[in-house]
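In what follows, a single structure is set out as structure tokens and then discussed.
Complex shown without one protein chain; remaining protein chains in place.
Then we have chain A:
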């Protein structure tokens, strides 16, 4: 292209010339330097154009007040979370329920937050496992979570001493929570958010100070099994709030069919056995093993002969593989165990 007829204005308006002045395009810089060296007669016009472009380029960025950006980011987060929650509620439930939900939310100051990370929380990070996969996660506060297959744990992405110890679980996880409260402190509810440790799972809020427990939250229901220490379980409902304090060996559950909190006593070691990969039966009544199959493996168990339930078993068996577990039970009990889909039948061996 011929630039010898270019006026000052032509130079100013030429995007390639602008890039040369700004130095943003190496090819343009090389081209115009070479071109100007060859066309000394156009130097004066090019200089004028260059001055104008350079002058306009060096306009001062608009002064942004210090801290405004961060402050506005927080505002964005706060505005966004409730909107999101309201929006999802509206989609999930019919309109009249949404109206009730909104009113309740306003009255109770955000009870709906148990389902998802709360307003004002920082960026979240999500850790997940595929089918049959186990993952051991060390949290920044010193706590350890073992995730069972098909499970997801959501935590704050950045974790400081001030961050509430709070996680959201779907699927199953075994928690070994680091104890941060001063020695002798036992009041869980009254502990500061960065001292107590809270697991949100399937409509339950599980609060502890430092202990070991298993949480299993599947679509059918949510179960908490306490190995040691103390755990407070809350179930916020539409207008009420149910809570209880678990003792070691307690299993507390809620399900779609029976939403109220139900408590019974189990052998907690059986419920955390999946983390080790080994079920260790020590004079364990079949009754408890049947219970375990129902609770942890979500199987329907039918026992034809009640006498079987009172037998006791000792031995180790792989926890993760039902194809090994069920034959092992059959062999050691000398019974027949048949599985059809999710239904398992225990029958006395026909001799």
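Basically, contacts are C-beta pairs under 8 Å (C-beta built on N, C-alpha and C of every residue); 3 or more make two chains touch, one makes a residue touch a chain; residues count from 1.
Just so we're on the same page, contacts and distances are computed from a predicted model.
With the options "Sarcosine oxidase subunit gamma", "NADH-quinone oxidoreductase subunit N", "Sigma-70 family RNA polymerase sigma factor" or "Oligopeptide transport system ATP-binding protein" in hand, the undepicted chain maps to the protein name "Sigma-70 family RNA polymerase sigma factor" (source: UniProt).
Of the candidate positions A:30, A:57 or A:331, contact with the hidden chain is made by A:57. Hidden from this view is one chain, which touches chain A at 8-9, 12-13, 15, 18, 21-22, 24, 47-48, 50-62, 64, 68-69, 72-73, 75-77, 79-80, 83, 87, 123-124, 157.
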